[in-house]
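Each chain you see keeps its place in the complex, though not every chain is here.
Labels A, B, C and D are assigned to the chains in the order they are written; within every chain, residues are numbered from 1.
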Amino acid sequence: MTSVDSSSALPAAIVRADGRAPDQLRPISITRGWSNQAEGSALIEFGNTRVLCTASLTQGVPRWLKGEGRGWVTAEYAMLPRATNTRSDRESVKGKIGGRTHEISRLIGRSLRSIIDLKALGENTIVLDCDVLQADGGTRTAAITGAYVALADALRWAKENKLVGRNAQPLIDTVAAVSVGIIDGVPMLDLPYVEDVRAETDMNVVVTGSGKFVEVQGTAEGAPFDRDELNALLDLALAGTVELAQIQRETLGESA
Amino acid sequence: MTSVDSSSALPAAIVRADGRAPDQLRPISITRGWSNQAEGSALIEFGNTRVLCTASLTQGVPRWLKGEGRGWVTAEYAMLPRATNTRSDRESVKGKIGGRTHEISRLIGRSLRSIIDLKALGENTIVLDCDVLQADGGTRTAAITGAYVALADALRWAKENKLVGRNAQPLIDTVAAVSVGIIDGVPMLDLPYVEDVRAETDMNVVVTGSGKFVEVQGTAEGAPFDRDELNALLDLALAGTVELAQIQRETLGESA
Amino acid sequence: MTSVDSSSALPAAIVRADGRAPDQLRPISITRGWSNQAEGSALIEFGNTRVLCTASLTQGVPRWLKGEGRGWVTAEYAMLPRATNTRSDRESVKGKIGGRTHEISRLIGRSLRSIIDLKALGENTIVLDCDVLQADGGTRTAAITGAYVALADALRWAKENKLVGRNAQPLIDTVAAVSVGIIDGVPMLDLPYVEDVRAETDMNVVVTGSGKFVEVQGTAEGAPFDRDELNALLDLALAGTVELAQIQRETLGESA
Amino acid sequence: MTSVDSSSALPAAIVRADGRAPDQLRPISITRGWSNQAEGSALIEFGNTRVLCTASLTQGVPRWLKGEGRGWVTAEYAMLPRATNTRSDRESVKGKIGGRTHEISRLIGRSLRSIIDLKALGENTIVLDCDVLQADGGTRTAAITGAYVALADALRWAKENKLVGRNAQPLIDTVAAVSVGIIDGVPMLDLPYVEDVRAETDMNVVVTGSGKFVEVQGTAEGAPFDRDELNALLDLALAGTVELAQIQRETLGESA
């Protein structure tokens, strides 16, 4: 288990309810291999948010990809009914998946595909399951960050088991994500639930290890935002994902 | 029917397949009141993309909002099965709504709520139905732009019918949306289908009449994008939505 | 666009709310090729009723027909949620198709198959999508009448693209449909919504260009009807469908 | 159990596979009160077709009828999976009701409502369940004919239990139904499955005890049909429903 407290040493006039500076991540913890069934897995925690990510790698591809010599990576996100403060009905019981679940599953899938060379993966399929066991804001960004670790381990497994060739390089970069938002006019990094509900603007940013954007999703929850606010949020997010990428590398036992 | 051809007079080295400059919108047409059943309606065309937007206003609010003295605005997006080049199965026949449909419906709803004062709307509900009759890229941004016109007319109707008070101002701004993307390294405005599938980066931007962002959704379809590319796309989108806001005002018979 | 006002010159003691004689059709308009995506399409209007009909032709047949050397024609009918005076929930959102939708889809499919030689069609499948954009009574009969035009154009396209042999004659007749009903004891042709809800008896009649019945569906909404009433309704329907067949031929550029 | 063999004494040149004349019903049997749970019930047999009809009467009406002082009658039709020669999947397992089931349920409901005075019924709801235990053609017409008996008994029960006033007359007529069709050019009455699949034209006719039409549903399965053929089929159906009405009266212990 790699656990890093990203508390920054900078003086900060504004102190958040949990004692953090505006540009500070919550304590991040990634437990690699938490599940012994999947080809890759990680239990990731951003403060009280806790997501179990597993990567299931199987030979073959969906029908619409057959014979193209490429692999596929997809994701499914879900929340346990009592991950949140009040219980939600199960989507299996309701018989349908809600719009929010669909939206986040698609975001995770796109994010992880962005750092995979599907050609190098060969005709294999990886399903990333991200199940939120406890929710306190930022579940989708924690899911992306944890899914990367599970994915990297599933690819090691695939090499060891010769499903991917020795010289193939399906993993072309790392990827991490973080939420940012404006609260009472102040841009802040990594919002827990109490901040998230008060944010005027809410943004999820997915960034590669090499510092490029994979997804930028900004939403005005209260008032629309201007270009300066957008830029301040992007600055915070880029700095936060640098820290997350470092934690991912340490978790995977890689040198920076 | 207000129909404007937004061809710009600037010289442009790069000419697109349909003859446009990179910073030029497709011909935009909005037919106000296309449906005679709804409280407000508009048939909007961005080139060959054709979306029927209706606004249904009813008294009362969903149960979870009851007694709060506020109204509600929501949206549903759908495509006719043969709006596209090959026929898709109907979601009603499949018995469930797909992730893409959910995602776009939610985007349209959030976008329109951003320019509504729900308190001033009173306990009324407006459902915006955006049905794509013909699809050629940019259906979600056309839907938002057209839904604004339907919404504005439904609010006029509500005032005339005294569901909203004479001095209430539920509409606090206008809103329009456009897609932008990078194709062969060149940022371009308002992508038709043939460009959309080739774009390395794809962004949908929703902007108020006063020039502030409501939504910024950028996705790396091919390679991740850097800060400069992001900025170039935002510049294009801001200019495009200024033109769209002008067409909306003309359609609604308002002076600029 | 072929648009015909079928007002008859006969003197008629009874004048309907919209000024028509009992045996007069509403203004009929058929816009051929309204959609540029489908192999055949038509926007048909019976007064304020407006239905978009598309014909999608693909090679191959459903599994249960494979290897029999015959083609297949089927139809799906649906209404936009705000086609009617008050908004209905979408069937995709409800997760199931209602009985009325099923019933009408099946009627349209049977009606169009009745004038197709499935052997001559070869192993091709045609799906007729009839989406009601605006509803004012008679949507199913407008759908059948418009679907015929879309179907005829899809078959021309199939010949041009050699999916159907040069000498094959899959189209063996034309087909059109109209509603009739008894209101205050008077048999009337082509009922708009206000008449439809008041009709004691309601009948939908589908007739070939050669004047034979494909479907006769008469329902006592109020009091049961006798043989004489049935005969009067059939007379009206046969005359109405002769007019509709003429409009179809003109739309398709065929001489009578 | 009332069981009547309706073999006619007329000489008939044409003899059917089961030995009947073209204008002859199959042996009809109605077992009144077959179920001891429902307010009214009947097991009806048309030859090998066997349908269990129950009438469930409860106080109150659906929400959309509340406070109007009228009752409601509706029907649900279904087939056991092995009612037919090859097993069908259960609609409950498939998770949706097919178009044919919907269509027939609606037909039965309309047919029975046609002979009920909903005002006289008061705010009571009757659900007619028609479950096909064994199918050999004509299941919908057997269902209507049997449902009438169950309905009549449920209304007697309602009077005895004072849910319907002593002088109220909710039942204003009787109703029965029969199928007719043209096989090898010959109009025939009450088609079993082997004839049904061969019929060029197939018609279901619902007729009141006083000889008026409630529903006429004629469909060209093979070639379209002309006015003379339509008239011959209606003649057969009217004669057949006279016999059925007689059997219904005997079953219910009423004098003709």
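Keep this in mind: a contact is a pair of C-beta atoms (placed from the backbone, for glycine too) under 8 Å apart; a residue touches a chain by one contact, two chains touch by 3 or more.
Here the structure is a predicted model, which is why all the values come from computation and not from measurement.
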Taking the full complex rather than the 4 chains in place, the copy count reaches 6
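Keep this in mind: only the chains that are shown with their structure count from here on.
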Chain groups still in contact once subunit B is set aside, others held in place: A | C, D
Looking at subunit A with subunit B, do both copies bring the same residues to the contact (over half shared) or different ones? same
I'd like the angle of the rotation relating subunit A and subunit C after CA superposition, in degrees, nearest 5. 120
Measuring centre to centre with CA averages, how many angstrom lie between subunit B and subunit D? 52
Indicate the whole-number Å distance between the mean C-alpha point of subunit A and the mean C-alpha point of subunit B. 29
How big is the gap, in whole Å, between where the Cα atoms of subunit A centre and where those of subunit D centre? 61
Touching at least 2 other chains, the residues of subunit D are 96
So what shape is it, when you link every pair of chains that touch: line, ring, star, complete or other? line
Residue set of subunit B touching subunit C in the complex reads 35-38, 41, 48, 52, 54, 56, 58, 76, 78, 80-87, 90-97, 101, 127, 129, 131, 133-135
Using the touch rule from the top, collect the residues of subunit C that touch subunit D in their complex. 96-100, 102-103, 105-106, 110, 114, 173, 203, 208, 210-220, 223-227, 230, 234
